[in-house]
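A single protein chain has been omitted; all remaining protein chains appear in their positions.
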Amino acid sequence: MDWGRVKFFLGEVVRSFTRNKGMQATAIGTVTVTIVLIGSFLIAQASLANVGTQLMRQIEISAYLKDGLSSTTTKNLIAHVKADPRVLSVDYIPKKQGLAELAARTKGSLDLSILTENPLPDKLRIQVRDTAMIPAVAASVHALAGVADVKYGAKVVTRFLQLTNVLHRVALVILGLFVLVAGVIIANTIRLTVFARRREIAIMQLVGATDGAIRLPFIVEGVLSGLLGSLIAIVILAIAHMLLWNRLASALPWVPLNGAAIRPLVLGAQLLGAGALIGAIASWLSVGRYLRT
Amino acid sequence: MDWGRVKFFLGEVVRSFTRNKGMQATAIGTVTVTIVLIGSFLIAQASLANVGTQLMRQIEISAYLKDGLSSTTTKNLIAHVKADPRVLSVDYIPKKQGLAELAARTKGSLDLSILTENPLPDKLRIQVRDTAMIPAVAASVHALAGVADVKYGAKVVTRFLQLTNVLHRVALVILGLFVLVAGVIIANTIRLTVFARRREIAIMQLVGATDGAIRLPFIVEGVLSGLLGSLIAIVILAIAHMLLWNRLASALPWVPLNGAAIRPLVLGAQLLGAGALIGAIASWLSVGRYLRT
Amino acid sequence: MLRKNPFPSMISLRNVSLAYPNGVHALDNVSLEIGKGEFVFLVGHSGTGKTSLLRLLYREIAPHSGEITVDGVRVDKISASRVPILRRRLGVVFQDYKLLVDKTVWENVAFAMQVTGAHTKDILRQVPRALDLVGLAHKSRMYPGELSGGEQQKTAIARALVNNPKLLLCDEPTGNLDPGATTEIMELLGRINIKGTTVMVATHNQGVVDRMRRRVVRMENGRIIADEERGFYHRGLGESQVLSG
Partner (left out) sequence: MLRKNPFPSMISLRNVSLAYPNGVHALDNVSLEIGKGEFVFLVGHSGTGKTSLLRLLYREIAPHSGEITVDGVRVDKISASRVPILRRRLGVVFQDYKLLVDKTVWENVAFAMQVTGAHTKDILRQVPRALDLVGLAHKSRMYPGELSGGEQQKTAIARALVNNPKLLLCDEPTGNLDPGATTEIMELLGRINIKGTTVMVATHNQGVVDRMRRRVVRMENGRIIADEERGFYHRGLGESQVLSG
């Protein structure tokens, strides 16, 4: 191991970092911006992933039972519904309890005291594991003997399913766009950096440097820019997270933001890796263009 | 007017456009990407602006009247509520009609045939112009003599207001971020373009060119890049709009996307202007750096 | 002791010193008078300050101390906005040519006229003439990267001549020319000088200096150590040696 050679090599890298500060700042800034965008996106996705599902937990299926079922039949029915793997919970609400609930809910708008008889049927309140399964579960429950009718917020469920479907696709498109934009911009930046040094590259070749030897400092430089850029981005994201998360959580108290879904170390490592990779690939490709003379 | 001089000047611009194709492509591509982002954002904002409000039109205030009001009192009450400028419409729903509606709505789950007496009070159904006013209108209606109780989807309204509030801010932050990113990236790109030609600039100065004369072709070039970039962006946006709009509209039939809010000519002109301005400013600043020797 | 000069002054340096940012003292208390219409050779070892002196005259750099007047303009005090005006009145052949790589030979030469706001018909007349004078008319459509070293040098000379400047500064203008071309260029400079242009040539070409027998200003270590009428490249052979400054 010839330490002089290592020193020379490191010197190369340090030199171009320090002699071309403006260009380095440009490349690093671009990586920073890119990683901030991608990072925000990933954080938003992770913390919002369950919001829809959790908001929709409230939606449940009401199965109205036929009048006068024996308690055994009712029990069997409940057990049968519970056995369905898609079902999360089943509550049996006898007509008496239903009336009490209704009275509480409609207090002021509906005078239930005038009732001489209970107008409600017995009912099963069914919660499903996944909102998407509501229609199917409702249909199979409806088919059971002893069930008179099944109701659920059909409109709300359909809309929710449509919305999550569309949002999912939009999110994918946006992420794809970001990665594309990031790729294009960083490649361009580094290409210009190399372009500005094409004369140097040509001279190195004329003096007998191999393509690999010319490439290596550029790539190390690209990786360093990438790492530095993503490091800055991570700091920015952390600060923004600190400042905004609580304000967001208190502005939207009913949105079950999932803070725990964000694993800072994993995310940080991913973003650093992404930055380094972007830098390396961009350098590799950019230098390549000017090596063929 | 010395046409030779004009020709010379245009020659300058055309030359750097054609001799530095790679760099031009870079600058143009960056503008394109930026304008596509900004354009998508503006389109989304314009077409989604009223979605919330329209969805929330469905929310209405129910004012339950005291029992046994004279028809004159009721009329006066209705007229009084209608006179409120915040109120869009008022429907009087006598208890009989209310029961019929309830029976229709709860068919299967509630056996209303057993009723011997109508349990419902008379009711006013009030629509408000702006969702944000629901709580205030509800309060003032409640204060009126003859009104027993007032109800509205308080939870839904609060959440909606919180959500639009937050979304509005998030949208502003994102737009700000986009513009910032665009500015940084384009300035960087053009700075590198100029950096790669700093030797040329120095030579021009040594031969007696004024700063203005050196700047002009760069700025015209920047404007051209900006225009070309936004033109490409506009084409991309138009194609994307054509391909996606109907699919989106049919995927979310209940979302009242406001296609008419997008005025293609105005938006196009705005985006072209933005591109040209970005190009001009970025060139101006970038060249300036290398004029001070 | 200032050299007596029969001509009105074109260039005047008084006690000029120059230090570069890296600490090198390039010029040390230099005084020099050059009259309108003179022809002066500037000689001296490599790194002695010839180029630095010329760079002061077209204000690429400013002196550390001292006064510099070029054609009546106090170049050391000139404002940044007036520098281009000064430079347009001068013709300069740079030691490293300084050609614009993305302009053709023709365009490089024309550029020096265009920046002065010259009329197109003048440009169309003058540029071919200048290229003809240096013998490069047949390469006018080529780019500097497609020229030989000597052809690039000739382009640089043509550019310096094209505006018919009152003062022509040439920094080693024949370093890449063959003896024949060198003689031609020097004769050309002589003819231009006879028509009234002040010419200053920094050169290492002993043959040229010894043959032409013009005024020779000799530098060493940033100082002028000799100033001879009808001098030779080597010291002390010329007439009427007068140390200036």
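Chains here go by letter, A, B and C, matching the order in which they are written, and residues are numbered from 1 within each.
As a convention for this text, a residue touches a chain if its C-beta (ideal position, glycine included) is under 8 Å from a C-beta of that chain, and two chains touch if they have at least 3 such contacts.
All of these numbers come straight from a predicted model, not from anything done at the bench.
Asks: Using the touch definition from the header, name the shown chains in contact with the chain that isn't displayed.
Replies: It touches the following shown chains in the full complex: A, C.
Asks: Given that one chain is not shown, which residue among C:Gly47, C:Gly117 or C:Gly196 touches it?
Replies: Residue touching the absent chain, from the options given: C:Gly47.
Asks: Considering the complete complex, identify which of A:Val207, A:Met242 or A:Leu265 is in touch with the unshown chain.
Replies: In the full complex, the listed residue that touches the missing chain is A:Val207.
Asks: Would you mind spotting which of C:Ala110, C:Ala158 or C:Leu177 touches the chain that isn't drawn?
Replies: If we include the chain that is not displayed, C:Leu177 is the one touching it.
Asks: Quickly run down the residues of subunit A that touch the omitted chain.
Replies: Output for subunit A: 2-5, 7-8, 15-16, 19-20, 200, 203-211, 213.
Asks: Which residues does subunit C use to touch the chain missing from this display?
Replies: 20, 22, 24, 43-48, 50-51, 95-96, 139, 142, 146-151, 153-154, 171-172, 175-182, 204, 206-207, 233
By our rule, only the chains that are shown with their structure count from here on.
Asks: When you take the mean of every protein CA atom shown, which chain's own CA mean is nearest to it?
Replies: Of all chains shown, the one whose C-alpha centroid lies nearest the global centroid is B.
Asks: Just how far, in Å, is the C-alpha centre of subunit B from the one of subunit A?
Replies: 23
Asks: Can you compute the centre-to-centre distance for subunit A and subunit C, using the mean CA position of each chain? Integer Å is fine.
Replies: A distance of 68 Å separates the two centres.
Asks: Taking each chain's centre as the mean of its CA atoms, how far is subunit B from subunit C in angstrom?
Replies: The computed centroid separation for subunit B versus subunit C comes out at 64 Å.
Asks: At least two other chains touched by the same residue of subunit C: list those residues.
Replies: Answer for subunit C, listing residues that touch two or more other chains: there are none.
Asks: Which positions in subunit A are in touch with at least two other chains?
Replies: Touching at least two other chains: none.
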